[in-house]
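This is the structure I have questions about; it appears just below.
With one protein chain withheld, the remaining protein chains of the complex are depicted in position.
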Amino acid sequence: MTKRSMIVRGALLALYIAVGIWAYSTGKGYKIFVDNTDPAVAGAITVAIDGATPVKVRLGGYTGIMVKGTGSHRIKIMREGAPDFIGEFRFPPESTAAALAVSGIRPGSEIVVTPVDPETRDR
Amino acid sequence: MTLKADKLGKFLSDNIVTVIFLALTLVAIPFSRLSGTYILSNLIDRFARSSFLVFALILPIMAGMGINFAMVLGATAGQIGLIFAIDNNIMGVQGLVYASLLGMPISILLGWFCGQILNRARGREMVTGFILGFFMDGVYQFFGLYVMGWLIPIKTGQVAQIDGGGVRNTLGLESVRGGLDKIISLKIGPFAFPIVTFAVIALLCVFIIWFRKTKLGQDMRAIGQEQGVSHSAGINVDRTRILAIVISTLLACLGQIIYLQNMGNMFTYTSQRQAGYFAAAAILVGGATVTRATIKNVFIGVFLVHSLYITMPLAGKELFDSAMIGQYMSDFINFGIISLALVLHAWRNRRNADLARAGLRGGAALAAAGGDK
Amino acid sequence: MPNETPLLSLEGISKDFYGNVVLEDVTFSVGRGQIVGLVGENGAGKTTLMRILFGMPVIAETGGFKGTVSLDGKPVAFKSPFDALDAGIGMVHQEFSLIPGFTTTENITLNRETMKSNLACDIFGSRMSVLDRAAMRKRASVAIERLGVKLDPDMLVSEMPVGHKQFTEIAREIDRANVKLLVLDEPTAVLTESEAEVLLASLRTLASQGISIIFISHRLHEIVKVADRIVVLRDGKAVKDVPTAGTTVHDIAKWMVGRDVQASVTELSTCKENTFLSVEHLWVDMPGETVRDVSFEVREGEIFGIGGLAGQGKLGIANGIMGLFPGGGKVTVDGKDIPLNDPHGVLNSHMASVSEDRRGVGLLLDETLEWNIAFTAMQAKGEYLTPVLGGLFKLRDEKAMKKLAEQYVKQLEIKCTGTKQRAMELSGGNQQKICLAKAFALNPRLLFVSEPTRGIDVGAKAIVLETLRTYNREFGMTIVMISSELEELRSICHRIAIVDEGKIAGILAPTADIAEFGLLMSGEPDDKNGDAA
Partner (left out) sequence: MKKGLSILLIALVAMALVFTGCQKKDADATQAAFHIGVVTGSVSQSEDDLRGAEELIKLYGDAKSGGMISHLTYPDNFMDQMDTTISQILSFADDPLCKAIVVNQAVPGTAEAFKRVREKRPDILLFAGEPHEDPPVIQAAADIAVNSDFISRGYTIIWAAKELGAKTFVHISFPRHMSYETLGLRRLIMEQACADLGIKFVFETAPDPTTEVGVAGAQQYILEKVPQWVEKYGKETAFFCTNDAHTEPLLKQLLAFGGMFVEADLPSPLMGYPGALGLDLTAEAGDFTKILAKVESAVVEKGGAGRFGTWAYSYGFTVTAGLGEYARRIAAGEVQKGDTAALSDSFAMFTPGAKWASGKYINAITGQAADNHLLVYMDTYVFGKGYLPTTAQTIDPKYYQIKFGN
């Protein structure tokens, strides 16, 4: 084996591992539990995260939505008779699931995301 | 005139499987009462789904090993990759890449093992490959039901069986569903084209064309035609055959991942079995023989087989007033076509031997000709 | 030239296979640019000699050989044919070792393709290089040019005339960078005469370029025409090593076949005048023994011999007529047409055959002698079966079978412990006798016997031949005997046909000059065609 081919093979192996790490870190899914427990709003809301298919959350309930990667995510909350709300939030690092309480959201304010144990909630 | 008829006859006998299939499809389409748009959009979808798998068969055929029914091994490797991707909750295209990266080394290992076995079963590669597929079923079930869960812990409840031992029978691939197809989905009228999937398939075609031009590709063609001659010319026949199977298994692994991301659902213990039958039927319908296969055969085959799959159950219902019969017909045709192609292969071999023999008849033919005059 | 060190020299080469001596003290040499013609009958040792030269593993596996092989004056010992190729010795085989779906160029450069390296090579090794087709084509053209023939570099081998295939093979050998010596094994066997002419010319061209050639052929006139020296092998010994100048085809033929033993011509029965078997334009597709166009007639009560070198088709004649291999033509026995390709029908036509493949086709090795002897008669004619329940089904008549077997055991002096012994436990000679008994049990009027004495000892040989003679004399059985042993044929037959290249080269009386047989076997044009008896 020539030196050149050793280098090329080494580079390939490194690329292989790098792609693996990339796929793992950016592709890992995390669960966001969206709670609809806002006493101020009576009725169901519809939530879409990162442009995915919107999901309905009934009043007093919650829905688990998968998001890809930690980093920042866009959330769109729609409810009847009110303008759509669009905001961004960051997934808390080093946790696999988090809860997002819609009740805490006011236009302009930061979206509060708290880590939770996924086992206690819906899988 | 006779020359033309002769040519047509030879064309028909060389492409008989394709012609039969085309005829069946043409009959089935109007009877199914399905709209053209429905059939076409379905075809596009199915084309993206399964053509990669069929490509896995080209190299072993080129290397004279017939239809690689052992590609089931590669499909299994792909599924193992996917199980880990799902269990680790890797989503989207990253999940598919992750599954491929895990599946590829496994498929290479399995392919190497399979090649070793097939080298010991020269001349009976196809049936040996078939049996290897069954054997692999057992190994895979052992892996899925025992190794997973007890030796390798399963993290996600969605993957584990209820009692915690091993992987579930049915695995929802929701997190990677359409991971490749939906990166760029081009909508033209009622049709959606999964551009990235098509690009991957195109890349594979380019690879196969390039591969035929390499030394290894040339060696595969050589051993595919004459093992003895190739061996005496110094080509390492055994190793070349193993490589053909390894590449085929690797492609089957990737093909199965592409297939499943489109299906969105995986029967952990049975999905891989279908891979071999379908790919074999498709490539044979496309006009390939067990000794010759091209990219064109793959395209024609996938196109025709799927047209029939889409239309046949409904056409059967229309014709026999029973949805079941159409269903049975597709099954029957699916396996019938594999049998037919294999029988035709034997028949063609005999016909060629007859033709070659005709060359020996020198004197007798002359005598006969003389007698006529 | 004689003063230089010869390119290749073989000294005192001896080889035996488990005591069976095949080569004995063979010595000769090949000079640079010299063409040496190597001739000999089948079994003379040509093949073994070439195997030794090429270091075929089979030689080492069977105990190696004695003597030295030197190339350029240095002793060499090749461990595999690839070593020999590396040392510059090329071999052109009798069967084409070409890839049919490849072009001339691809075949000439097979596994020595010109390649362009790329990134993939660094990862997966050199086999991922892309072929440089233009360069390959150029190399092929050069090799073809050196041969001095016209060949299309882009033609598929499967579409080529045979001559071109042969040239492609030779071109492949001379495409090697350092080729010094070419061994051609029967290169003209499949060629037409004009193609052979071209080939010979190109061999001369190669020789003039300094390439030495060992030319193996049984076409003696070609040897005389092209070779500088002629080496004749007979029974493992190099009986002659002479310059070609002044040697005639007749001389070579005599050296090749002539043995010291004189055939013991015995008294023959007188046969009738009527034609019993007539064969017209028979062709048989038997692998390795192709019959192309054979016509001959056999008179009633005659022993008709068919001889010739192995692979020329003599075995195919019997197998074809008996319907064991696909064939065509017209065969009549006693005025009746015989259906071809119908083994069962043939057995009903008073014909029987003793196969050359004793252990494979001839015998049911695991069964008793009784079974073996009665088997064909039972299958073909329904003999030795007793109907049960009004003919609903049939049982074997064990008593009759035993009686039959005992009769033949006595008559043919079969050495066995009893008629219940299994066939596989007998010696080769006794097995052969069982085969004969099996055929006799059909009471045939015409019997084909193929290689009846192959692989059996001298005593058994005599009994087998004597049995044939007796049946011929006493029952007037017409016999067609096919054998590679010329002496054997000459000792028993009324007339002997020699088969060459699937055709009858000529029919001779057993008393004819031995050289004439040699000439016919060598495919030499013979002016004494026709019946000599």
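First chain written, first letter: the chains are A, B and C, and each begins at residue 1.
Following the convention adopted for this analysis, a contact is a pair of C-beta atoms (placed from the backbone, for glycine too) under 8 Å apart; a residue touches a chain by one contact, two chains touch by 3 or more.
Nothing here was measured: the structure is a model prediction, and the numbers come from that model.
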Among the options B:Gly9, B:Pro30, B:Gly123 or B:Gly336, which residue touches the chain absent from this view? B:Pro30
For subunit B, which residues touch the unseen chain? 11, 15, 18, 22, 25-26, 29-30, 32-40, 42, 46, 157-158, 161-165, 168, 170, 172, 174, 263-265, 267, 270-271, 273-274, 287, 296, 300, 303-304, 307, 309-310, 313-314, 317-318, 323-324, 327, 330-331
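In this text, only the chains that are shown with their structure count from here on.
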Sort out for me whether A-B or B-C is joined by the greater number of C-beta contact pairs. B-C
Whole-Å separation of chain centres (CA-atom averages), subunit B against subunit C: 45
With chain centres defined as C-alpha means, what is the inter-centre distance between subunit A and subunit B in Å? 38
Could you list, by residue number, the parts of subunit B that touch subunit A in their complex? 88-95, 97-98, 101, 156-158, 175
Residue numbers of subunit C touching subunit A in their complex, please. 119, 121-123
Could you list, by residue number, the parts of subunit A that touch subunit B in their complex? 16, 19-20, 22-24, 26-30, 66, 68, 96, 123
